[in-house]
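One protein chain is absent from this view; the other protein chains keep their places.
Order of writing sets the labels: A and B. Residues in every chain begin at 1.
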Amino acid sequence: MARISRQQVDRIAELARLSLEGEEAEAMERDLERILDYVADLQALDTEGVTPTAHAIALATPVRPDEAAAPMDPELVVSNAPESSGTAFVVPKVVEEEGS
Amino acid sequence: MSRDGYEVVIGLEVHTHLATESKLFSPAPVRYGDPPNHDVSPVDLALPGVLPVLNEQVIDLAIRFGLAIHGEVNRRSIFARKNYFYPDLPKGYQISQFEEPVIIGGYVEINPGDDGSRRIGLTRAHLEEDAGKSIHDAAVAGADDSLIDLNRAGVPLLEIVSEPDLRSSEEAGAYLRALRSILRYIGVSHGDMEKGQFRCDANVSLRPRGEEQLGTRTETKNINSFSNVEAAIDAEVERQAEILDDGGDVVQATMAFDPVTRRTRVLRLKENSDDYRYFPDPDLVPLVISEAQIEQVRGSLPELPAAKRVRFQEDHGLAEGDAAILTASRMLADFYEEAVGATSQSATTVAKWVLRDLLRALKIRECEIEDAKVTPASLAALIDLVEAGRLTVKSAQELVAELVAEGGDPVALMSERGLEAVSDAGLIGSAVDEAIDAHPEVVSSFQEGDQKAINFLMGRVMQKTQGKANPGRVRELLLEKLS
Partner (left out) sequence: MRASSLAESRARLDSGEASSVELLDASLTRAQECADLCAVVGVRPAAARAEAEAADLRRREGRLRSPLDGIPVVLKDNMVKRGEPTTCGSRILESFVSPYDATVVEKLEEAGAVVIGRSNMDEFAMGSSTESSCYGPARNPWDRTRICGGSSGGSAAAVAAGIVPAALGSDTGGSIRQPAGLCGVTGLKPTYGRVSRWGLVAFASSLDQIGPLACTAEDCAWLLSAIAGHDHRDSTSLPEPVPDFAAALSGDVSGLTIGLPRECFVEEGVDGDVLAAVHAGVAELESAGARVVEVSLPHSRYAIATYYLIATAEASSNLARFDGVRYGRRAENTRDIDDLYRRSRSEGFGAEVKRRILLGTYVLSAGYYDAYYRKAQQVRTLLRGDFEQAFSHCDVLATPTSPEIAFALGDRSDDPIRMYLSDVYTVTANLVGVPGISVPCGHVSGLPVGLQLLGRSLDEETLLRIADAFQRRTDHHLQSSPEPQ
């Protein structure tokens, strides 16, 4: 029996950068719970020693030669941008560095 | 507890740009210094519907690295998505490797000689894409905004993780230098830190001496020079020691090092560690490497720095320190060796000219050996001229600088500049006679037993002949005439 707490829903929503308002959040909590109850079926199935399938197909690693192709026209790169400055994208100021 | 009561434990993570023409999963060019978003493909932009395709060259480079550091090449490694949101990460995930990296284990040797070499273990090395760049500087982006440039997004990185085997900031510096040297030697990376091709994160913790359990560590990220790495480690060690001395606990955190204040500060606490939700990337299949591929790379791997150093010592008879300097750069080592092959003079003689004179000329000119115009053959010819007595050491040293700058043939240059040492007995003879005549008191000193007095006379002769007289010949004649 899966039970999703409001805190869990909030934490997941934060990871996914989604905000849920009041009613929406409650409905989501209920929906997720029902869905997870449904999938809890799988837990009963014995999969000891079974290799997970990440791909339906078995392929030799496809590669491409190390040749630089012509890049996109920078004007085209920002053509769909909600906000741009020259050929750079504009976002609200970000305070710290993430990642490597 | 006193400072000395603590053992410093350091592990380093290095991110290095692989030396490729195009990106890891996108065919866009890898270039530096272009205006924003000039080196971008639809894949780098994370447009709806795009897909990644692996650059085949990175497989070769990864294998080269794995072999060079005596690690195991994982025959089946998996690309995984590391999911998080940041504006310089266009897909909202980075394609990296998590549970199955391409290289496992290995080691790098540091401090050859001294107290014997130390092996610093490597945990793993894996392939991943670099992120784009954010520009926060208000002068460029404005007070309220940041600018995003995706030129760097998708550039291939090798993330190299060391075991927590390092015990001091000096060792850390030595490790980084050795690692970069290897990467350059095997052509895996250019390692230019100014271009961001070699970045280091330092994990530092302290523990009481004798304690086996590791202390809580902090991570100082994105340090952009070797000296800053050492300084950052020292600063962090200080900071942690103070906390522990006061009876406090070190808190796990991400730190930033300020090169101006020379201190570390907390950037982000790690208590809520990020949930990256790693899973195998469904757009890619496992990277399968065959035994044949590994053997092919093994066969084409150049001699590595450590082996070359030992060979220079044993076969060429060079001193350890000299061999170490010569092998620090593959270009320099190759230059030296080619020069040795081009002359009948001893390797130690060639080494002397390279270490004493060539390096100095390069430094003065602020240029690298690969950009200098001097060739091994021309250096060898120069050395031959000196040993044959046709050129004085001093003249030759002048010519080295000129060869570095302009290139050319030493024999021709010698004639053009009129530097040919004067060996003609008649010409030297008259200069010698003049010196003897001009300084009877010095002659007397010499004849009375002051051996060093002859140097003064030699000096006069050299001055008279504008430094071109063959010193050996001069001394010979002087001795003849004075005895």
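Annotations for the structure displayed:
Going forward, contacts are C-beta pairs under 8 Å (C-beta built on N, C-alpha and C of every residue); 3 or more make two chains touch, one makes a residue touch a chain.
These numbers come from a predicted model, not from an experiment.
The hidden chain makes contact, of the residues B:Phe65, B:Tyr93 or B:Phe198, with B:Tyr93.
Annotation: of B:Gly33, B:Pro48 or B:Gly116, B:Pro48 touches the absent chain (contact as defined above). Summarising the interface, chain A meets the missing chain with residues 4, 8-9, 12-13, 15-20, 24, 28, 31-32, 34-36, 38-39, 41-43, 45, 47, 50-57, 59, 62, 64, 72, 76, 78-83, 89, 91-95. Mapped onto chain B, the interface with the missing chain covers residues 42, 45-54, 81, 83, 85, 87, 90-93, 146, 148, 275, 277-279, 282-285.
Just so we're on the same page, only the chains that are shown with their structure count from here on.
Centroids of chain A and chain B (each the mean of its C-alpha atoms) stand 40 Å apart.
Of all the residues in chain A, the ones that touch chain B in their complex are 15, 17, 54-55, 57, 59-69, 71-72, 74, 77-78, 85-100. In the complex of the two chains, the chain B residues touching chain A come out as 15, 20-22, 27-30, 35-42, 45, 53-59, 78, 84-89, 94, 128, 130-131, 134-136, 141, 143-150, 157, 159, 199, 201, 221-222, 256, 267-268, 275, 277, 280, 282, 285-288.
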